[in-house]
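Heads up, one of the protein chains got dropped from this complex, but the rest are sitting where they should.
Chain lettering (A, B and C) follows the sequence in which the chains are written, and residue indices restart at 1 in each chain.
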Amino acid sequence: MLLWTVIRRLIYSVILVVAVLVLNFLLIHLAPGDPADVIAGEMGGATEEVLASIRKAYGLDQPLYVQLWVYLKAAAGGDLGQSFFYNAPVIDLILDRVGATLLLVFTALGFAIVVGTTLGVIASRKPTGIVSNLVTVISVIGYSAPIFWTGIMLIIVFASLIPLFPISNMYDVTKSVGPFGYALDVAHHLVLPAFTLGIVYLAQYSRLTRASMLEVLGSDYIRTARAKGVSERKVYGRHALRNAVLPIITIAGLQFGGIVSGAVLVETVFNWPGLGTLAFDSILARDYPTILGILFFSAVIVIVANLITDLLYRVADPRIRMAK
Amino acid sequence: MTVLKVDNIVVDFATRRGNARVLDHVNLEVNEGEILGIVGESGCGKSMTALSIMGLVPSPPGNLTSGSIYLEGRDLVGLSKDEMREIRGNEIGMIFQEPMSSLNPVFTVGEQIAESVRLHENASQRAAWERAVEMLRAVGIPEAEVRAKSYPHQLSGGMRQRVMIAIALACNPRVLIADEPTTALDTTVQAQIFDLLEELQKSRGTAIVLITHDMGAVAQLADRVAVMYAGRIVETGTVEQVLTMPRHPYTEGLIACVPHLQPDPPEKREPLLEIPGVVPSLTELGDGCAFAPRCNRALATCTGRQPVLKTEGNGHATACWAVEAELENV
Amino acid sequence: MTVLDTKDESLPRAEHPAAEAWRVFRSRPAALFGLLLLSIIVIVSLFGPVLYAVDPFEIVWAPLTPPFETETAILGTDNLGRDMLAGLIVGGRATLLVGVTAALITIIIGILVGALAGYYLGWVDDVLMRITEFFQVLPPLLFAMVLVTLFSPSLPVVAMSIGIVSWPATARLARAEFMRIRGLEYVSAGRSIGARDGRLIWRVILPNALAPLIVSATLTIGVAILFEAGLSFLGLSDPNTMSWGLMIGSGRQYVLDAWWVVTLPGAMIFLTVLGVSLIGDGLNDAFNPKLRER
Partner (left out) sequence: MSDTANGANYLEVQDLKVHFGKKGATVHAVDGVSFTVSKGTTFGIVGESGSGKTTTALAVMRLTHITDGHVSLEGRNIGALDGEELREARRAFQIIFQDPYSSLNPRQRAADIIREPLDLMEIGQPAERDGMVSDLIKQVGLRPEQGALFPHQFSGGQRQRIGLARALATKPSLIVCDEPVSALDVAIQAQILNLMANLQEELDLTYLFISHDLGVVQHICDEIAVMYLGQIVEQADRRTLFTAPEHPYTKTLLSAVPTLHAARGDRSKRQRLSGDPPSPINLPKGCRFASRCPLVEKQCHETPPPLRAVSGGHFVACHLAG
């Protein structure tokens, strides 16, 4: 049953991936101006020769559906086009940067989930207590502060006032000695960007956990647990939390696109060499194939993340797991 | 022998509209192997009585203001949280109205029964599991070994209520509190659960407190009955006494206003007896009898002073000025 | 003959649900603070430029002058020597306008899609939800970046783009509410007494689904403002209209030399969104009877 679900979800995911490609294709053609111009970007170097070669490569002189087919076929082979700004295949540019982005995103996410749910559970024990108020304050600030602004504030603080953490880049050539030294240095550089990105989601998870816990704690089966003589610690940790995480998994999956978006800003602020800085640079250069390639690739990341949360949810909730 | 004695308990709730006296000097006694029914409409305090015995009155806003609850002579009021936890699920078990939502959806039913065993007895995981399977068998669940590994959503409502009973009885408690155990179930399933409760009560000698709104259920199952209205007990006695010779006008009304199934229904339909009006708000009770505004036999004294339970020679007790006056005149 | 309900009672006051919500809202200090904060910002943005008539694009002093060094530019100047205070006062207009417009677009698309999917279910729901899911796999900021880059960064394009990337969450919420309420018996009763689909959707279900939608709409304004700021920070805002976002975008390279160029407009955005969020939270409490009891 589970296997069949996985297969069905996989097929659906592939359809979504193709849909994103179609969207990319349409965007090129919907944008004002000659598609060849759009693909070449507004970088001055688009001579008639270059445009002609683009028209040929993309089959722009052929009917639209043929062009789409050519585009999809190329994408299936891993060819997302050529960046005229970097003068390199888009896919290579992306694969070069994606690791840094994933490292940032998952560190931030892990931090947010662990700290956020812990705070949320503590807050749910006393809905009017100090931690609960703290959760409210953190979450309101996390909601309201522009993420890049938080990052810049941290840079200002850590650049001069407390120079504890590096404020830019992913590593420092002079300090990254050996694989262990490199890892340590990357971790050191990761602190501020991951914290900046994580704090927004920490705010949301803590609030969500508190709400979810409070709802679960009012349910009949918690009363049953208490009537059995289960200790309060176990009521919270075992009986309530297992149920309260279910909506959190769902939300985490739905928000994944948002986290990737946040990463774009955080990377730009901290000069983190991931997809975000690549996107930023290619937007300055009007390098459309690269931007669209990044949009496509990050959508794929979100699709995979959704697939994983979906399966995780099935594992966590027997009601869904057993459903036909 | 008295297993459970509720002695003059008072429970208050702080609400936005002021203090609500949810239980007002409630006295109850349950003997070994006996089934005591507590009947009344919603909000009369019957469920709160159960929660008070369990030490689960939500606080705040609730507060057990005064009184004692003796379990085999030991006063439960004033026990520490840990001591009370030792008693819950071990010496007093409880089942609830909604079997659909009373079981934790993410654990198997076997785990949920075994947890109860492991909490109160120094049992190994394996021994606790075996007890769980044995309990499932005892409550009449077929293929108990297989069913123990089921999740609640895979079982029907009746099955789930059986699982709840298995959890409540796993540690062989002295008292079982059943709060509307069949209200959410179908008629035929209700009958099965009643049979099971009676059978378990006989074989294990567990005393049962049955909380219900259904006089029929009381007639079927209980030995003695207490009728509650607005946080007070208005009448108590054996089931025969209260059902065949109800004294309190409220009890009378409660019996007569329900169309009970008759084996030989009359040809012509008679209007049902009505209790006019609605249950009063607990924050707006006056000095007199809480039932007086709805009562067809109310006297002048009824609105002035609250009646107290007056016991007749045979143990049948009623809290009603009109009944007291009648009985004195005889 | 029928029996009159004899219970003699004075009639309780028939308080309209909206009046009751306002009563709860009023009792929340945080919500009132948010309302005050936002009111001040809106009033300053609307009338401030009249009282402080300095062109925010005009070069008035030496570039990167810190605050409180000259009376000409009391809050300092930016990298081109333009008056920060003038920018902060005028910049709210564009930011708020884009935020509100984008939120409106989000809400309208979201409610329309959610209402139809949640009411009709079946294939309508299938089609609309597949579209929604598709939009949800595109990282919103990246998608908006692409749209703004392709269609040039003008205020309408920015607002449209933000609307287009943010509606799915609202649609899901609206759909869930519509599905829940359409199953309630008063909707069936409405059909029995002759209400048509249109009436059931817009006059019966929508008003009852409104509470969470209003809360979400409020929070959406905040999110849209943050989006606008993010796009501006990346250089994707209208260069001809002064906005807080534009100030941040043009000042971002000078952060380490001149803390005020980004900190001040960023703080304005933070305060605005804070005001909106606090109002949203207050509305949530006001509409949610479960929380009210606590």
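Please note the rule applied: a contact is a pair of C-beta atoms (placed from the backbone, for glycine too) under 8 Å apart; a residue touches a chain by one contact, two chains touch by 3 or more.
For clarity, every value in this text was computed on a predicted model and none was experimentally measured.
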{"item": "Displayed chains contacted by the hidden chain, counting the whole assembly", "value": "B, C"}
{"item": "Sole residue of B:S59, B:Q125, B:S156 or B:T283 that reaches the chain not shown, by the stated touch rule", "value": "B:S156"}
{"item": "Contact residue for the chain not shown (choose from B:I87, B:L254, B:L282 or B:V323)", "value": "B:L254"}
{"item": "Touching the absent chain when the full complex is considered, from B:L103, B:L243 or B:A290", "value": "B:L243"}
{"item": "Residue numbers in subunit B that touch the chain omitted from display", "value": "41-42, 142, 156-159, 186-192, 194-195, 198, 213-217, 219-223, 239, 243-244, 253-255, 257-265, 267, 269, 271-276, 278-279"}
{"item": "For subunit C, the residues touching the chain missing from this view", "value": "1-5, 11-12, 14-17, 184-186, 188-196, 199, 204, 207-208"}
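Heads up, the rule we're going with is that only the chains that are shown with their structure count from here on.
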{"item": "Pair of chains joined by the greatest number of C-beta pairs in contact", "value": "A-C"}
{"item": "Centre-to-centre distance between subunit B and subunit A (centres being mean Cα positions), rounded to whole Å", "value": "53"}
{"item": "Gap in Å, rounded to a whole number, between the CA centres of subunit C and subunit A", "value": "23"}
{"item": "Contacts with 2+ other chains: residues of subunit B", "value": "none"}
{"item": "Per-residue multi-chain contacts in subunit C, two or more chains", "value": "none"}
{"item": "Residue numbers on subunit B that touch subunit A, as the complex places them", "value": "54, 56, 81-82, 85-90, 93-94, 96, 98, 101-107, 115-116, 119-120, 151, 153-154, 164, 167-168"}
{"item": "Subunit A to subunit B touching residues, read off their complex", "value": "219-221, 223-232, 239, 242-243, 316-319, 322"}
{"item": "Subunit A partner contacts - residues on subunit C that touch it in the complex", "value": "30, 133-134, 136-143, 145-147, 149-152, 169, 219, 222, 226, 229-230, 233-236, 248, 252, 255-256, 259, 262-263, 266-267, 269-270, 273-274, 276-278, 281, 294"}
